[in-house]
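Can you keep this structure in mind? I'll have questions shortly.
Just one protein chain is left out here, and the rest sit where they should.
Presenting chain A:
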Amino acid sequence: MMQGNIWISTNLLGFAQSMTLVLRFQTRPSFGRAIFAHGSSSEPNSNSQFKGLKVILADDDDLNRTVTKKLLEKLGCHVTAVSSGFECLSALSAAENSFQIVLLDLHMPEMDGFEVALRIRKLRSQNWPLIIALTASAEEHVLERCLQIGISGVIRKPVLLQGMADELRRVL
């Protein structure tokens, strides 16, 4: 009737994440881009829940780092982004910094996420930031290894807003 189209895309857990609606109207100028309607209704809550959360993000890939950083900021986090394990450890060692969460890409070239996590655990006995790993892999042994090292959570890449919010909520 309206010569339109509607479809729902779901995230990894099967929850409806966004609804796409294409309609043809004559008089509603704001509809041009409304194809990509709002995400889940829990987003506003996430913003306040994670507000001011200090996160350090380590990912060697520029593009991924940019996207993940923006995603975290959207959730209300205060993000420091670095591109290597070394930089991450330096930032954590600096006395004035106190990060609550460390987000580590497991597959960085010089020092991988596992190595960084191990060193973080050795670094500080007082300030224990929660470590969450970022990985494209879904293999069991990766998850096991994470748990053994003291990594509190794992998020699969590519990262989705809802996936990040869920995992952060879970570990906090």
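Keep this in mind: a residue touches a chain if its C-beta (ideal position, glycine included) is under 8 Å from a C-beta of that chain, and two chains touch if they have at least 3 such contacts; residues count from 1.
In this section, contacts and distances are computed from a predicted model.
Only one of "DNA repair protein RAD51 homolog 3", "Serine/threonine kinase 19", "Phosphatidylinositol glycan anchor biosynthesis class U protein-like" or "Histidine-containing phosphotransfer protein" fits the UniProt record of the hidden chain, and that name is "Histidine-containing phosphotransfer protein". Touch with the chain omitted from the figure is made, among A:54, A:74 or A:119, by A:74.
Where chain A meets the missing chain, the touching residues are 5, 9, 11, 17-18, 20, 22, 24, 26, 29-39, 61-64, 66-67, 70-71, 74, 107, 136, 157-161.
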